[in-house]
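Structure provided below as structure tokens; questions to follow.
The other protein chains are all here in position, but one chain of the complex has been omitted.
Which chain is which? They are A, B and C, in the order written, and residues in each are numbered from 1.
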Amino acid sequence: MNRLSIGIGGQAGEGVETLGHAIANLMAKMGKEIATNGEFYNAIKGSHNTFEISVSDEAALSTSTHYNLVIAMDGQTLAEEARRIVTDGYLIYDPETGAPDVSAKLVAVPFLNIAQEVAGTKLAKNMVLFGCFAAMVKAPKELLASMIDELLKNLPPEVKQRNVEAAQRGYEVASEQVHESFMQVSVKDSAVENYLMSGNSIAALAAVRAGCTFFAAYPMTPSTSILEFLAKWSNETKMSVHHVEDELAAINMAVGASYAGARAMVATSGGGFALMTEGVGLAAMLETPIVVVEVQRPGPATGLPTRTGQGDLRQVLHAGQGDVPHMVLSPGTHEEAFQMVREAFEYAEAIRGPVTVLMEKCLAEGMRTISVDALNQELDFTCERQLSNGLKRAISYEHDAEGNPTEDPQIVTDRQKSRWDKIAAIAEKLPPARLEGAEGAAVTLVCWGATYGAAMEASKLLTAEGIATNVLHVKYFRPFQPGVLEEFKKCAHPILIEGNLTAQLGGLITEKTGFEIKDKILDVSGRQFTAEGLVERIKEIL
Amino acid sequence: MNRLSIGIGGQAGEGVETLGHAIANLMAKMGKEIATNGEFYNAIKGSHNTFEISVSDEAALSTSTHYNLVIAMDGQTLAEEARRIVTDGYLIYDPETGAPDVSAKLVAVPFLNIAQEVAGTKLAKNMVLFGCFAAMVKAPKELLASMIDELLKNLPPEVKQRNVEAAQRGYEVASEQVHESFMQVSVKDSAVENYLMSGNSIAALAAVRAGCTFFAAYPMTPSTSILEFLAKWSNETKMSVHHVEDELAAINMAVGASYAGARAMVATSGGGFALMTEGVGLAAMLETPIVVVEVQRPGPATGLPTRTGQGDLRQVLHAGQGDVPHMVLSPGTHEEAFQMVREAFEYAEAIRGPVTVLMEKCLAEGMRTISVDALNQELDFTCERQLSNGLKRAISYEHDAEGNPTEDPQIVTDRQKSRWDKIAAIAEKLPPARLEGAEGAAVTLVCWGATYGAAMEASKLLTAEGIATNVLHVKYFRPFQPGVLEEFKKCAHPILIEGNLTAQLGGLITEKTGFEIKDKILDVSGRQFTAEGLVERIKEIL
Amino acid sequence: MTSIGDYHCNEVKRSWCPGCGDFGIEAALKSALSKSNIEPKRVMTVGGIGCSGLLPYWTKTNSFVGLHGRALPAAIGMSIADPDSQVVVMAGDGDAYGIGVGHLVHAFRRNQKLVYMVANNGVYALTKGQVSPTAELNAKGSSTPFGINMPPIDPISLALISGGTFVARGFAGDIPHLAEIIERAIAHEGFSFIDILQPCVSYHKNMCDPLYAAGIIKLEVSNHDAGDLNAALTQARGENGNRKVGIFYCKENNSRKVSDAHVYAGCRSSEDILGLIRPMRVTG
Partner (left out) sequence: MTSIGDYHCNEVKRSWCPGCGDFGIEAALKSALSKSNIEPKRVMTVGGIGCSGLLPYWTKTNSFVGLHGRALPAAIGMSIADPDSQVVVMAGDGDAYGIGVGHLVHAFRRNQKLVYMVANNGVYALTKGQVSPTAELNAKGSSTPFGINMPPIDPISLALISGGTFVARGFAGDIPHLAEIIERAIAHEGFSFIDILQPCVSYHKNMCDPLYAAGIIKLEVSNHDAGDLNAALTQARGENGNRKVGIFYCKENNSRKVSDAHVYAGCRSSEDILGLIRPMRVTG
């Protein structure tokens, strides 16, 4: 078995996420590749949340809702996630929360009692369960202890100690029931330097790497942690980081800072971006570089704050009044997010205007193992700001090349065109789109953003089943990525996959190439795509 | 001669607009059809402004920059507008402002001296010139006097009297020089009840007619006069009219008012609309009808506040995060603006959501003669609000049919779809697009919004010259107007005409029909299209 | 008199943390509504986006939850359209004093009749613990890990100098007192503003300390004249001004006339509208 899927279910406030992160961390430390996905309700307390972890030997691109192991922290998990345990899979549960009615290998752990007894609080149950899990993969007990020590570093030593003991009790109880190891692992003190990172931490890190000196944001799920990471690092990075009064302030401050010489970034989600659209147009008009990171959640309006989606492509593309020369791109993986956020700063200098990087909640909050090599790469394209020695004029009214206001019909026309020429020029620097996967495939999955992960894995599953499938992942929307039409010509049967209702990329492809993709898988459930889910729906189409 | 074009040039603050309106009014009272266009700099004082008036016997759809008569209030007019006087055309000028170097029939009027002498202030020069013009069309002197009386109704009687006298002196001076009448007119006390109205006054009136009870706006050129008309009329209409603190407040107040039972409207221009996009998504999510009027001026950012353009189609279509079921339409003429703003209220009820009417500065501020019949028409489609007796729940988080929050993947998906179903349903009610003009034409001009006027007139000119030309005017953008593809199939050579740089309608047509229009006339000079200008550019293409 | 239960919506599960101050506000509001005897169908409960703004979910009145920072303009729109209904807003302090403070300043000027309650917990709770504009200087939060370097906003003084006609503060931990304030606010013929100290057990533990409750100071008839604007300002700006609860200021305007409703009542005929454009008539 080279890939396993773990699901954890529990009530909001029970520590589902903490346990999930601990397990992901443990497996990563044991040399595995990790992908995680949390599904949380938009409430601080009291709903049923889940956390999924994919563990494998090769790069994990997405998570699955068919589990090899389910950890049930509440009764609802028995009724829901536990039903999606695969043959021969495991279920860890507390007999107190209910009797499972599923055909899985049962690991009964009275974790509530253990937590109460050993740690003096039921809240420690996630540590008991962490111990259980560690036993199932035969992790060294010292690693377990040291990880809990690190995890609870802000708590008093005696509390930490009690939690370690609770975890150890969990370890023992599970060891008694599970004899074979759930997954073959050995702690490799691998020479490869790996990090376990969320997409947001990667975007934040990329900004630092790109030399960003100014960042402003207003908190908005699921983009907030970009602000939080940059704030936490600000002493070391000397970046000027601001939680400001609203998104209007954020983007206008960024434009001002950039005007004064900063490399500036803002981050938000769809609702905050709606408030920034006028500012995006301003950056374009003033020819001031800025980078915007927009992390999508389902709309319209407040929508589903803690879920994922791809509904903002068109909003971002058409932000601001008038024809706004604004570059828009979106990465498919965590590694690509690192590269593309860095690139965004360079493109912004090149077009002297706004560049928006679109991400999704599933990428922004999902964790992946990242190798140091991915963080070490050089960029293919860089651009330093051309500073003039003279006085700077930036006027949001239409203006001539010197920045002085003009309403002359010809100059006005020329200036509009000259701003768009920069977009056309950058198009030539972009890597062309290319089909990935099986040559001469019978089916091509067309997608963008983080849907890439599930699409790639689905294409592999299908190809393995004899349906040769490849993937066309479109990464640049303005300028529209070169090569899409050429690749389309090679496609026997393209299927569009998007996390929105109106086929936003599909429409853009038709607009830009005349090519219409008939078959579409459009999902607005707020959940990320899974490879199995896609395989099923693709087969329905075929 | 059944059509004449009059151009007035002068410095900002000299009363170019007042004179233009007076002349337009006079000609309208004399039974002519009128179209006007003002070209003003974005400054209160000190730049060269112009005002154009088309006068004809049949409906005037656009104005021209080839003049039969130019009135030069400043020297710059002699160098610019006067050079575009057609053969046998006239120039009224003051020898004091310079010697004209054009081959027009000269009418030299020392209007500065006359104004100073007779009215005691040079400011009265526009009245002197009004008198000159009246003489050239042999208007009755009493009409002249009564119009000035009305025009200056807020001034003391003696001031009015002096202005009337100044105008009469102008009348006499011009009469001495011009013997034939510039245009055949006679005061018809025509039975047809006609009004001379701007697009904004029409939009405001349409809102009243539609039973709109709440209106909020923040001033923004060129939409401001909608607010001003509605405020002025509010005592009679009992509409609740508010100049509020910003556009965010305006749209959210409108949504609140609509929730509470009002028919609500807001009006703005592109920059203000950028701030309203989140609110548009809110109205869609809450299923609350609202009408937005967006009057376009050239962007990006502050752009050219007092000029015209068609750059906001895409911004409006893609307003708000997520897939926003938002209806978007745009009228081609003043009559259509009246109908479409009224319709917008009905559509808003039918889709229970936001409907935006896009207009342009040239339509919003341009005046046309409107017959009472146009204001009397019935609507083809009406829809009353379905009021429930129960409590109203409107929640911007995703919710079930009762309005309670849900994150269930299936319900969430169904709700998104059900909101879009309303858009699909309304598509069936829309009048299909249809070609207007020559049957089986060699050339089809494809356009939207107020570009219609110049396109229609250009098609007539071309057809008259032997190049059979017709027009495809697209009026509905979401849902996309039915019939466009069918009409395209009949087109031999379509040419796209838009007031933006990125062919926004063109892209939408390709997206929706797969049909690509190769030849494009895209103009971002900020000036409205003219029929002659189009004819020239179309011939270059052919 | 309506009963408190009349305002309960039991279909939707409360998702506030056990012990959250918002429960206190909910209880006080429902008590005040019932004492004021306003039928649920004549109440519009409006929420901001934030923990506090979830209140309309579990309130059996007309309910409205709009956009973050825009609860107030939406509520004003409602009150204008339907002045016979009682509009009550529950917004967070991030919503009201952060992103939405511009609307607040103008709302004081507009003085539209409605009750505006702000759950002042010093944090952005729903987004998990960033400081809000009322956080003390140097307070730490996830977006200000080294402490915020700006002093807090003073909402009461802001209200007073902006023309607020009913300016009060309550404490979510003292439900009867808060209910009394809300009842008075409902009775007020204008814009009633109530800043409510609201302990957040998850992200602002200091406020949950009994010492915090002990430090609350009540303004009463005996120690404060709520008709005196200057006195109100002195109270607000004085020592511990941000711990004082009660009605700081109330200015009744009995001459205020009842506003007309602005609900849709059908289209107009063309005769209705032609009068408006008489000055534009040119012929006929």
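Operating definition for what follows: a residue touches a chain if its C-beta (ideal position, glycine included) is under 8 Å from a C-beta of that chain, and two chains touch if they have at least 3 such contacts.
Keep in mind it's a predicted model, so treat the numbers as computed, not measured.
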Among the chains presented, those that the missing one touches: A, B, C
Of B:Gly46, B:Pro140 or B:Pro431, the residue in touch with the unshown chain: B:Gly46
Contact partner of the left-out chain, one of A:Pro95, A:Pro405, A:Gly483 or A:Gly514: A:Pro405
Residue, one of A:Val86, A:Leu123, A:Ile395 or A:Leu485, that touches the chain absent here: A:Ile395
Those residues of chain B which, in the complete complex, touch the missing chain: 12-13, 41-47, 217-221, 224, 227-228, 231-232, 234-235, 243, 245-247, 271, 301-302
Touch list for chain C against the chain that is not drawn: 98-103, 105-106, 109-111, 133, 150-154, 157-158, 161-163, 233, 237
Where the missing chain touches chain A, by residue: 25, 28-29, 31, 150, 188-197, 201, 205, 208-211, 213-214, 216, 233, 236-240, 242, 244-246, 248-250, 252-264, 278-279, 282, 286, 342, 369, 372, 375-376, 382, 385, 391-397, 402-405
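Keep in mind that, in the parts below, only the chains that are shown with their structure count from here on.
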Pair with more cross-chain C-beta pairs in contact, given A-C and B-C: B-C
Per Cα centroids, the chain farthest from chain C: B
Chain A and chain C: spacing of chain centres that average the CA atoms, whole Å: 37
Where chain A touches two or more other chains, by residue: 41-42, 47, 271, 301-302
Multi-partner residues of chain C (at least 2 other chains): 49, 65-67, 69
